[in-house]
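For reference, the structure I am asking about is given below.
A selection of the complex's chains, in situ.
Letters A and B name the chains as they come in the text, with residue numbers starting at 1 for each one.
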Amino acid sequence: MYSISEPQTLNSSSMKITDFKSIVKNYEIIFFDAYGVLKNYNGLIDGIGKTFKYLKEEGIDYYILTNDASRGPERLAQVYHNFGLREITPDKIISSGMLAREFLQLKVANGTVAYLGKKHSEEYLHELGLNALSVSDLDLKNIDDINVLVFMDDEGFDWNHDINKIVNLLRKKNIPAVVANTDWFYPVSNNDIAIAIGGIANMVEAITNRRFIRFGKPDSNMFIFAYEHCAQGKKIDKRKILMVGDTLYTDIIGGNKFGIDTALVLTGTTLPHKAKKRINSTGIIPDYICHSAAIEL
Amino acid sequence: MYSISEPQTLNSSSMKITDFKSIVKNYEIIFFDAYGVLKNYNGLIDGIGKTFKYLKEEGIDYYILTNDASRGPERLAQVYHNFGLREITPDKIISSGMLAREFLQLKVANGTVAYLGKKHSEEYLHELGLNALSVSDLDLKNIDDINVLVFMDDEGFDWNHDINKIVNLLRKKNIPAVVANTDWFYPVSNNDIAIAIGGIANMVEAITNRRFIRFGKPDSNMFIFAYEHCAQGKKIDKRKILMVGDTLYTDIIGGNKFGIDTALVLTGTTLPHKAKKRINSTGIIPDYICHSAAIEL
């Protein structure tokens, strides 16, 4: 809650750091961002394994909310499994790709889905009974069957050739374009980043002057999808859900807008010495700031 | 559904118009936009009264989704009542102001809400146990108690003086800013429009370089709020909900993204002779196009 007693004001000379364990026990469900909170390019964030042991013991439920459409939940969970973190099972994963899939299921009756992404991105399209066609294999002279375009992943196609191909596809046929990951870029090492499919989609949208349909944080649809997934028909008090993230522009503003409490951790994109300045300059105010989502048992 | 059999393509020479009555019976719940669908500056759209009689007889539920925070649901429903349309009761109204109120309830524990709007905009803030203070009455030397700023309505304050006041309020104190109506403008007569509070909020956000929290169509939060309001804990198949609107950029893209079917009516901002061109140039494709939401009984 934004509280008058402890405001993060422009003039406040200190920024209060809270211990993650001391706050997490006040909630029934925790939503975690993945990259920068649970893992980074090196592997798991130090001590994060104990956090999930603690949550299990205390009966606190948890979900991973991730802007990712490159893989289905099984493969996304497998990554944690490979790191030795077995508490993150496929049913705990909420990805922007799953939202895009639900959209296709509800709104695209038949025909072929053209997609930008790696071949195995199409795995979970098949379950929908839709044909999937990589843009790499698309022939602009044969587009009668194409009913929707999906931006899934930045890999698996030739940017020089295939980005121009989709610009012309959208000019030739009026079909909805779906962006299954809103991120503009992602880290690939301690120092380097790569442009994400959401960044490419922005360029194509500007050039074609269309309105694309986007899935992923900070949009409310990601949070409501997670909420429905965990509530399973029960009514859950939003005051009992905490969003934990490292990025003000996605995790924190998205959680705030959805009406749940938010905790910023300093293990990812928001560096410890810049957190206060960033909060003040953006007006995006987390309810808590914690060094890390790790818990000492 | 986007269907391969009847594509609204760039090259299609015709645009199919569907009779509203013939489609409405396929749904259990209808979401209506208000302005341009049910009413305009002159009063009710011709024949709209019969539509609600028909829906009641057929047991089809309905809700009005409106970007409006100038009044509470009682006053919004009263407008229809005054026109003789008694089927639209306060419980049928879903307004962006109600979403903003829920946000305040969940995220602002105490203190004072500063707002831009008319005095009676603050009516439903009082129910929350929060103090409300019109920006007209705000003194920048006395802002310790202000915990949030809400953009509610374009009337009720002095633009010359008070817009600059809130720019400086946001520079002096880091508080969340909530936009309770995303619209940029609204019609005031057959020919003239007026800037809405969402348009003013955009200017203030750009100048202060903050990120505001917005409520209203086309954002998913408006649709999920309506969905939860009508579902009351039951599970409703989204395929059984139809969104009816006159504006591609709010009603139609918002409904599409939420995964429900959409019908564009031509009684408001999208003029009949421009509908096809607009659909093709924006890539926002309704499932149906109808002359009007009126039903001949």
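Here is the rule we use: contacts are C-beta pairs under 8 Å (C-beta built on N, C-alpha and C of every residue); 3 or more make two chains touch, one makes a residue touch a chain.
Everything numeric in this text was worked out from a predicted model, so none of it was measured.
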Overall number of sequence copies in the complex as this file defines it, 2 displayed: 4
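Note that in this section only the chains that are shown with their structure count from here on.
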Rotation angle superposing chain A onto its copy chain B by C-alpha atoms, nearest 5 degrees: 180
Centre-to-centre distance between chain B and chain A (centres being mean Cα positions), rounded to whole Å: 27
Contacting residues of chain A [partner chain B, same complex]: 1-4, 7-11, 102-103, 106-111, 144-145, 147-148, 170-177, 208-214, 219-221, 224, 233, 235, 238-239, 249, 253, 256-260, 279-285
